[in-house]
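Chains shown are a subset, placed as in the full complex.
Labels for the chains are A and B, by order of writing; each one numbers its residues from 1.
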Amino acid sequence: MLSGVGLDTIKTFFNSVRSRTAELCVPLRIEDYVPQPVEFASPPKWHLAHTTWFFEEFILKEHLAEYKEFDPDFGLLFNSYYQSLGQRMIRTSRGSITRPGVEEVMAYRRYVDGHMQVLLSQVLSSEVRSLIEIGCNHEQQHQELLITDLKHTLSLNPTFPVYKDGFDLTRSSSQEKGWVEIQEGVYEVGFKGQGFCFDNELGRHKAYIQETEISKALVTNAEYLEFMEDGGYGNFILWLDEGWSWRETNRIQHPLYWHKVNEAWMHFTLEGLKPLDMQSPVCHISFYEAAAYAEWAGMRLPTEAEWEVASADLNWGERWEWTNSAYLPYPGFSTAEGALGEYNGKFMVNQMVLRGASLATADGHSRPSYRNFFHPHLQWQYSGIRLAK
Amino acid sequence: MLSGVGLDTIKTFFNSVRSRTAELCVPLRIEDYVPQPVEFASPPKWHLAHTTWFFEEFILKEHLAEYKEFDPDFGLLFNSYYQSLGQRMIRTSRGSITRPGVEEVMAYRRYVDGHMQVLLSQVLSSEVRSLIEIGCNHEQQHQELLITDLKHTLSLNPTFPVYKDGFDLTRSSSQEKGWVEIQEGVYEVGFKGQGFCFDNELGRHKAYIQETEISKALVTNAEYLEFMEDGGYGNFILWLDEGWSWRETNRIQHPLYWHKVNEAWMHFTLEGLKPLDMQSPVCHISFYEAAAYAEWAGMRLPTEAEWEVASADLNWGERWEWTNSAYLPYPGFSTAEGALGEYNGKFMVNQMVLRGASLATADGHSRPSYRNFFHPHLQWQYSGIRLAK
C-alpha cells in the first residue's frame, strides 16, 4: 500500500491517474459522454463523475477540514451500487441523466482535484493514503470500463465511428509458443508485497495445485475461426448447457463486434471497422465461448490459482483471460466497514474470474494476484482464451 | 391541401414549422439531445434529423434538380420504420447514436432548409406542394414527441431538471360544465375541407351514431384523486382484464410523473416538480386508467365518431382524450405507394384512438377529424379523460 511511501509518490500517482482519464476523453464529443448502451455499461460522463465522487465522498468530506461538497445531488446521481434501494433503481437510467452536463462534471473534477491538491500538501495518515490509493485504482478500473463501454456504444452505430486512429486494442505482439509446467504441491496465492491490492486479493493463502501445463500463447483469431468453421457454434456437445441456451436465445454465431462483409471477416475496433488480424488473440469472447472452444480443442481453461502460479512465466497483459474459477471469497475474506465494504463482496456469485489485463487496462494496474470478474455471457470486455491441459 | 394555395403560403408554413422546432430546442443542452429513455420514445437529435431527412428523401432528392445528398449515412440513421429489417433493428439503439452530433444535425437542417428555399422559389407541382405539406405536418407531430419524449428523459433524473420556466403543459383554462347532446342518426365523419389531413382521416364517410351525451369538461385531478382515494387502483371489478395485469406487473398506483412528497401530491412538469393543481385536467393517464375511471364513474369513454360529431361544441385542445375506439382503417383506406405508404397503416392494431390535442401540440396542427393513436398502456403523452353516457 501507499500508506508507507512518500507523499510525492501519492501525489504523482493521483495526478497521473486523473490526467489519464482526461486524456482518454480527448477524442470524445459531448454527445459521446451520454449513452448507456446496455444495462451493464455506463456512460463516460458517469464514469468521470463517479470516480470523482469517490474522492469527494470518502476522502475530502471526511479528511479535508472545511471541505464544502460541490453539489449534494451528485452523491445521488453518481454513486453506484452503494447504499439504499431507491438510489440504485436509477442504474438502468444512467443514460438518461443529461444534467449535470459534461461541463459541470468537468468542473466537478477540477474542483475535487483542486481540493485534493490541498489535502495532498498536508500530513496524511496511513488511512488517508490508503483511501487515495483505492480511489486511484478505482478510477483506473473505470478508465477501462469507459473504453469498453464506449466501444459498445460506438459499435451500435452503423456508420462505425472511429474513436481514435491508432487506438486499436485488439492486436498484440507476437506470442511465444509452448507450455508452462506447474509441479504438484502447495503454493501460495493471493496478494503479496507492499503495494496496493483490492480486498478480494487478500489474504495470501496456501492452495494445493495439481500438476498441469498452461499455454504460453493465447488462442488466435485464426485458431478460433477453425473452431467456427468446424461447426463449433452448432455443436451441442461442446457447450455448457447454459452456454448453449445463451447462444440459441441470442442467435450468437461469432465473437462480439465481428461482421462478415463480402465473405471476409471484419471487426469493429476503436479505429473503426477493420479486417480481422488472424495472428492476434481472439477477443470479445464470453466464458461460454471460451469453454466451448477449450472443449473442442480437447483441453480446458486454467483455474485462477494455476494461472497465478504460472504467471511469472506467461507473457500476459494483452487480453483478459477467462479462467474456470468462479468468483468467490478467499479464505478469511472480510469486507471493510461501511459503504466501501460493498466494493467487491456483493458480486461473489454467478461470475467467473478473469486474470491478466488487456490493452485497455491502465499500465501497472494489474498484477498476478488481480481478480477481474464478469458474468459468463458477457463479451464486451477484451476477453480471450488461454488453454491448459 | 396546400396544393391549391399560393407558394407564399407554403413557404411561410414551411419556415414557421422549421423555426418552431428550433425554438423548442433553445432550452436544450447538447447532452439533452442524446437519450432515448424508453423504446417508444426517441432522442431530440433523432427527431431533428428524422424530420429533415423526410424533406431530403421525399422532396429534394426527387424534385430539386442536381440536389446532392448531405450525407448518405443519414438515411440509414434517421429513417424510422421505413424499409428493410436490418435498418429497423437500430430502433432501440437510437440513444446510442452519438455521431453525427448535434452540430452536424443542425448543419443538416440548415443545408436542407437552404435547398428548400431554392425549391420553394420555383414553380411547384401540386404533388410537390402536397409532399411539403406532409413534411411540415410530420415535423409538427415530431415536435410534440420531442417534448413528450424529453419530458420522459428529464423525469428519470432525480434532480427534476427544469426544461423551461413557464412551460408547464399540464394546466389549462377553466372548463365549462355540462353535456353535449348528440341525436341518433347518420353523420359524416372523416376529413372534409381543403386543408391538409393524414391518410388515416380519409375518406369522409357516413356513420350511424346512437343518441348520446358527451361531457364538456375533462376529468380533473381532483376528480381523479377521488377515484384513487376510493380505492380505484385496487378494485379489480373496475378494470379491463389486461389493465389489471398491467397495473399489477408495473405496480402502478397513480398517473405517470406523480410523486407523493410529505403527504402532498406533486407532479413532474417541464418546469420541474410542482404541486398538483386540482382543477386542471388529469394527465399522463393510460387508456386502462381512463377506462377504469369511467367504469368507476358509471359512465364510458366516447367513441371517436361521437367525439368528432360533438367536437364543434367541445372546448378541446388542452389534452389528448382517450376514446373507446380502436385505431382501424376507415372504409376505403388506402396507403400511398412506396415508403410514404408505411406512414399510418402499419400501426392499425392494438392501439386506441385519441382525439383532441394537447398543449404540446403545434397550434393549428390538430382538427376535429384528427386521429392520434397509442397503445393502451402508454402514459407519457398529455392524455386525459372525457366522459360520455
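We take it that a residue touches a chain if its C-beta (ideal position, glycine included) is under 8 Å from a C-beta of that chain, and two chains touch if they have at least 3 such contacts.
Since we're looking at a predicted model, the values are computed, not measured.
Chemist: Counting all identical protein chains, and not just the 2 shown, how many does the complete complex contain?
Modeler: 4
Assume only the chains that are shown with their structure count from here on.
Chemist: Under the definition above, what is the set of subunit B residues touching subunit A in their complex?
Modeler: 29-35, 37, 45, 73, 76-77, 87, 90, 93, 95-99, 101-102, 153-154, 156-159, 161
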